[in-house]
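Missing here is one protein chain; the remaining ones are kept as they sit in the complex.
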């Protein structure tokens, strides 16, 4: 009986993925699918959080108040994106504390790119243009990932990230067209960030351990090499407009392939940085751990206060509203989105179509993808 | 940004005082990026920093070029309160600094918004932001004060340590008194009452130590600052000053 059920479930899961339907948290899913997602979403979330550091390094020295505001907003977004992603991982049954613990103890990784230092102000621009550009190239297809909560988090993230890349490009352009010293600063930054950015797409397809299965599950939609090529093709003309040179003498248009050819990537460096031997591996994780450890008393205090004042239990019975009075929700369970549907349908007298549009269709996806690649 | 207006000197001085408060505190809050005790608080502190930076830019642009004012003035030319330049310390110090300053700003801006004068428009917009900052600080003061033994100790220590910088807030800013008719004694009374209530609610003791002395009373407003401020400016201004005349 059970084996038949398991077989049925596998068939239903495969059919849903094949039909491009989304898998939702309470659906049955293969253990390996769940594990792959947790690993990937966690790594993605960790990258957002660690990725705050190299840029935050320049907040206190931002050379104009306009740039300072932009940079604070950008680093703040990264914290927000980390939160969206930890939330998505949490729907798979793995809590944030557990994931942070794995990050802090080195059992889970973050993108190696953040193990490189930001040595000058121009690095902030180069990160925006190249690192966020590469991230967006990777992330836009994830808006159609087969796992619903991850796809929805990515839609939100891609929408918000479109400003990250543009501000970086604008900043580099200003530097490139500025004083000779500023131009040199910009070129130096591009020299240092170009190759690590290409490595962000991961190892070549024939060496990528998880790619094939992830593509079959539609967690991943394009191969590493395919995305890397797309990124190179986008960047070359953008560099020309910037008046900056990409540090690759072999970079040239190939009329037959209709793509740019580029030189060999130093995969040994990639693996060294991955292993922990990059310039900032130790520093990044130490700072993250310190922030977490030094914040423990604050988190404990808030938890103790809540327990004392018992607000948590009260609010399990009464949902708070910010502006519109109070709504009542009762019951138990974990899956919020289905409850949201129930909640929506209970609300008689609301414009039903608008409700449906908000909940079930995803016009935002195409918007996000469009904006992100604009 | 729009160019400077033709304000009377006293009004310009007032804009500088309020603008420098916002600029310096936003800088201090920006130092938390990547170091906050919990991720949700990264987002909250950055929001407050961005609100304050926005206020600073409007106020400084009223006086002159915002970047020249922020990056090319010497320490003695800054008119901010000594309170806002104090280093973040632990999270309790940051919250105590926020509590003291945002309560001051909330009462002052509410008054400026209510009265007709050169700062009515700015205050009307800013008061909504500031009310939220104050709420954030009060919520955390309650949780740290009435949380664990450790958090209570830390919060009391912070409230005590920063108390000596609070007297300066009620030294009249002439440009506001002359145009908006600001009643500084009433402002202080409101502040005292509000802070007293919050600290009591948080099981904390209202400090009884002096809150102004020969050194602190009105010192920041007159350009006399504390040691950490020079270091803060050195870091903030370094890059801008290294490239004279450059655009960013």
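A and B label the chains in the order they appear, each numbered from 1.
Here, a contact is a pair of C-beta atoms (placed from the backbone, for glycine too) under 8 Å apart; a residue touches a chain by one contact, two chains touch by 3 or more.
We adopt the following convention: contacts and distances are computed from a predicted model.
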Which of "Tryptophan synthase beta chain", "1,2-phenylacetyl-CoA epoxidase subunit B", "Peptide/nickel transport system permease protein" or "ABC transporter domain-containing protein" matches, in UniProt, the chain that is not displayed: "1,2-phenylacetyl-CoA epoxidase subunit B"
Chains on display which the left-out chain touches in the complete complex: A, B
Option from B:27, B:57, B:93 or B:143 whose C-beta touches the chain left out: B:143
Given A:26, A:107, A:259 or A:290, the one touching the chain that is not displayed: A:26
Selected from A:62, A:75 or A:302 as touching the chain missing from the view: A:302
Selected from B:44, B:202 or B:219 as touching the chain missing from the view: B:44
Contacts of chain A with the absent chain, listed as residue ranges: 24, 26-28, 76-77, 80, 83-84, 87, 90-91, 95-97, 152-153, 156, 160, 292-293, 296, 299-300, 302-307, 309, 311-312, 314-317, 319-324, 327, 329-340, 342-344, 347, 350-351, 354-355, 358-359
Touch residues of chain B, complete complex, unshown partner: 38, 40, 43-44, 47, 135-136, 139, 143
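By definition in this document, only the chains that are shown with their structure count from here on.
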Chain centre separation (chain A, chain B; CA means) in Å: 34
Residue numbers on chain A that touch chain B, as the complex places them: 49, 52-53, 56, 59-69, 72-73, 75-76, 79-80, 82-83, 86, 121, 171, 174-175, 178-179, 181-182, 287, 290-291, 294-305, 308
Chain B - residues contacting chain A, complex: 23, 27, 30-31, 33-43, 46-47, 49-50, 53-54, 56-57, 60, 66-67, 70-71, 90-91, 142-144, 146-148, 150-151, 154, 235-236, 238-240, 243, 245-248
